[in-house]
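Just one protein chain is left out here, and the rest sit where they should.
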Amino acid sequence: MRRVLLRVFFVLALPVLLVAAWWLASDGSTNVFWPPLRTILQTFPDVWTADRLKDDVLPSLLRLTAGYACAAVVGVAIGTIIGSYRRVRAFCEPVLEFLRAVPPPVLVPVIMLFAGIGDTMKIAVIASGCVWPILLNTVEGVRAVDPVMAETAKSYGISGVARLKDVVLRSASPQIFAGLRQALSIGIILMVISEMFAASNGIGFTVVQFQRSFAIPDMWTGILVLGLLGFLLSMVFQVVERRVLGWYHGLRASTRRSP
Amino acid sequence: MHALVVSGLQKVYEGSGRRVEAVRDLTFTVEAGELVCLVGPSGCGKTTLLKCMGGLLTPTGGEVRLAGEKVSGPPPGMAFVFQEYGRSLFPWMRVGENVELPLKQKGLSKARRRELVSDALESVGLADAAGAYPWQLSGGMQQRVAIARALAYEPQVLLMDEPFAAVDAQTRADLEDLVRGLWRERGITILFVTHDIDEAVYLGQRVIVLSASPTVVQEQLKVDLPDERDQLHTRVAPRFAELRTHVYEQIQSAKRGTPSLAKTDTPPPH
Partner (left out) sequence: MKGLNLALGAAGLAVFLALGEVVPRLGLVKEAYFPPASRIADALADELSDDTFWTALGDTLTGWGLGLLIASTAGIVAGVVISVVPYLRDATASTIEFLRPIPSVALIPLAVLLYGTELRSVLLLVVYASFWQVLIQVLYGVQDVDPVAEETARSYGLGTWARVRHVLWPTALPYVMTGIRLAAAVALILAVTAELVIGAPGLGQRIAVAQNSQAVPEMYALVVVTGLLGLLINVGARTVERRALAWHQSVRGEVAV
């Protein structure tokens, strides 16, 4: 019981302290850019109504999901092909290294040329930014399949779809997830930026509108929402990862105990 | 009927301008239901030989026949137990799934698969471990799982590549007795590769001594110990000592590269 209480204390103490400090420090603030936390929190329910969630947050999330899912499917599929053949890998590597190194946000103006300023543009931007970390990590993971495991599969006649599904992709999954994690933060960045460039709805659009119209407390609530969104998405990702990679964490813990 | 016939097997590795002849000319047979041990000096191409037999490598010359059929890829009648148990079991699957996976590929019904899996796990003494992950088990237990996977596959021939080289001595003795027990119970054909002379003599009905690389058969030796063997008595029997000394000398001369005079299938005189 004491240990549980201690844990709860450790989890809550610093956040509570920080929020309290913010509250107190900003309480009497007359600086327009730093409104009191009290004001921000009072504004919050007025700004983020159910309608706003439906009209701005939901479209953003749908676009992010669509782009991210496209990137995941394409990245894993092409990454598996490239990772499976040494020659193909050598052929593609320099080009891939270059494409990965392009900072994803500069894709926004490029893709706007092709796809205009609608949902297609935003989904394409998110997908084309997220695909590289997923693709390159898949290549690495597929390439690094343990030779003994590959031979085991071969000697037991495990080939074709079963080999891909039960051996290659499972063995590469820790690497693939590392790529998916990087892609998630890139995806959120691109979701916001593409809406700041050109949009008629979305979280990024709303927050910039607030800033341009000098609705400072409203803008602060927008920043909070973006922060919360980033945190929640990362939690969801962690839950999924724990489920899928439970074996990997267990394996690592057991090899660490007995080197 | 010969279960396994290896004739004139040769394997040459070629790469970056170098040509390495790992196996020169190997000929031997294994009868159905036999337990044969292959021993040889370290680095003598045992693993190469085994991979050629298992269809994982294509021989440069000669051929391997399993029950009369020429081996040209991993044959369904052969199961492999690797030395590196930790890397040969899939860590993302539970023990039961690991044993079951090859059976799914064979297209067996679910009921039949379940039957084979639980039977195999029971016969290696791991009936309770089906739900565990391999890395939750000790090294010896992991190798038992690998053996169970091979048993459930119902092979005509079981190939074991130094399976106990990486476990501690106690566990190793248990596993040796397990293999002998399974062999006697089930009447399967086993080809067991090892670098440990004692292990070869203790386990085998017959020991094939290989030369240093490029490999040929140095000698074949019938182990005329009684079928009832146990760690305590067999290993101190005078006959065991004679046999192991004989094999030891053969391997020493194999290392020096002197060809053996006695290429027969008879045991050395008492």
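Labels for the chains are A and B, by order of writing; each one numbers its residues from 1.
As a convention for this text, a contact is a pair of C-beta atoms (placed from the backbone, for glycine too) under 8 Å apart; a residue touches a chain by one contact, two chains touch by 3 or more.
Since the model is a prediction, treat every value here as computed from it, not as a measurement.
Asks: Where does the absent chain make contact, in terms of the chains shown?
Replies: Even though it is not drawn, that chain still touches A.
Asks: Which residue from A:53, A:73 or A:90 sits in contact with the chain not drawn here?
Replies: Once the missing chain is taken into account, the touching residue is A:90.
Asks: Kindly state which of the options A:65, A:234 or A:254 is in contact with the chain not pictured.
Replies: In the complete complex, the chain left out is touched by residue A:234.
Asks: Could you please point out the subunit A residues that touch the chain left off the display?
Replies: Missing-chain contacts on subunit A: residues 10-15, 18, 33, 87, 90-95, 97-110, 112-114, 137, 141, 174-175, 177-178, 185-186, 188-189, 192-193, 196-197, 204, 207-208, 210-211, 216, 219, 222-223, 226-227, 230-231, 233-234, 252.
Operating definition for what follows: only the chains that are shown with their structure count from here on.
Asks: Measuring centre to centre with CA averages, how many angstrom lie between subunit A and subunit B?
Replies: Going by mean C-alpha positions, subunit A sits 49 Å from subunit B.
Asks: Of all residues in subunit A, which touch subunit B in the complex?
Replies: Interface residues on subunit A, with respect to subunit B: 146, 148-149, 151-152, 154-159, 162, 166-167, 170-171, 173, 247-248, 250-251, 254-255.
Asks: Which of the residues in subunit B end up touching subunit A in this complex?
Replies: Per the touch definition, subunit B meets subunit A at residues 51, 54-56, 74, 76, 78-80, 82, 84, 87-93, 101-102, 104-106, 133, 135-136, 149, 153.
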